[in-house]
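Sharing a structure here in structure tokens format.
In this view, the complex is presented without one of its protein chains, the others remaining in place.
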């Protein structure tokens, strides 16, 4: 089954953001390359390592909208993942350049969801799509309402872009 | 939302296999402990590392039914993951003992699916559930019919258990 | 340059310990297999992953002498690594069975050192040798005298073996 085409265009002249022409969603993007450490003996990137790329995507998004995730944890919250999924279309190999696209998707009372699309940076091949859903916990590890900074990020993205 | 209870009972007197009383499915199981390397600064196992545990689960299953995955690759096949999902219920921490339960689930013409359930080995808490779907590729990287050994494993599990 | 031969013999009838006939040192040992996740595109285990094996070695040693490392951290200490080295002689590949040999080596006032030797479990080929040196820190992160349990482990090894 063919995935829906992902057709990113630079958004508003800022290279860090794109608009997917298919869905209209805005994504943050960050460039990265596959390390030798990321590959396995079949010559491609080991499936679990795409989750590192997703982490890099959401950390970069948070930083570029002005709220590094480290600051959110410092304010007394932690956001463990409660659910994730990934579909793989075309593998990356050693040294493959990639664009990691990330967008803040659903916002619920105690949970937030990020969506990701990775493209090969030269061929523009669709590499994988996925999501991670996170639950807000307070310092005692109890589920709690999503913190105000994260709510703001979700509600105003990408208009809070720090330039 | 509460997950369906997972109620494993030793199957047929063989400690390496259990029957889930809720669904009737038979699972292979293998014991493991979380390394310090697997944890992150929030004190729990980093989400991507559960995919290592899943790999340990399916490798142990294949070996215990008599067909180590290395032999399948040596015969000219490779089974990259095309789809995976994971739900997390209760985190593991450093040194947590766990049972990794794995079963061969769907068998299609060019794809196979494993399902996994991880339990804390002392508390029997449900840690996570997930699946990985793999596509059979031949030596040239072209999708191909699932190899005969894997088909046999799926069709006869757990009756081909090597004792 | 050829490494000194490592010639382990089961020690005192306990399969978890060996005596190196060359040096006379006693080592704890634990069995492990290389995961697909541990390999890289050259087909061998990625060099950094041997440090996971070393961690498994020292965690198993501590547990088998009766003092799991988790308990030492619970008592208010942490032992970050301040120095390590590794020499590689023969690579492990996917699914390679290995014996990880670990011994408590030097004991200083605030530092302890482990030494490791990994052998291929079937061919007995020497895979790698290495050490890790750890500094005792108290709960505030300040270097402090090595905790009494660790001192005891170093001074009595392997005579405190829990059977």
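Points to keep in mind about this one:
For clarity, chains are labelled A, B and C in written order, and residue numbers in each chain start from 1.
Here is the rule we go by: a contact is a pair of C-beta atoms (placed from the backbone, for glycine too) under 8 Å apart; a residue touches a chain by one contact, two chains touch by 3 or more.
Note that the structure is predicted; figures quoted are calculated from it, not measured.
The chain not shown here is touched by just one of A:52, A:111, A:131 or A:152, and that residue is A:52. Of the candidate positions B:93, B:110 or B:149, contact with the unshown chain belongs to B:93. Of the candidate positions C:51, C:107 or C:151, contact with the hidden chain is made by C:51. Counting the whole complex, the residues of chain A in touch with the unshown chain are 33, 35-37, 51-52, 55-56, 59, 68-70, 73, 94-95. Touching the omitted chain from chain B are residues 36-37, 39-44, 46, 48, 93-94. By the touch criterion stated above, the residues of chain C touching the omitted chain are 42, 44, 47-49, 51-52, 73, 78, 80-88, 91, 132.
Criterion: only the chains that are shown with their structure count from here on.
In terms of which chains touch, the assembly is arranged so that all chains touch all other chains.
The chain with its CA mean position farthest from that of chain C is A. Chain A and chain C have Cα centroids lying 38 Å from one another. Counting only residues that touch two or more partner chains, chain C has 36-37, 94.
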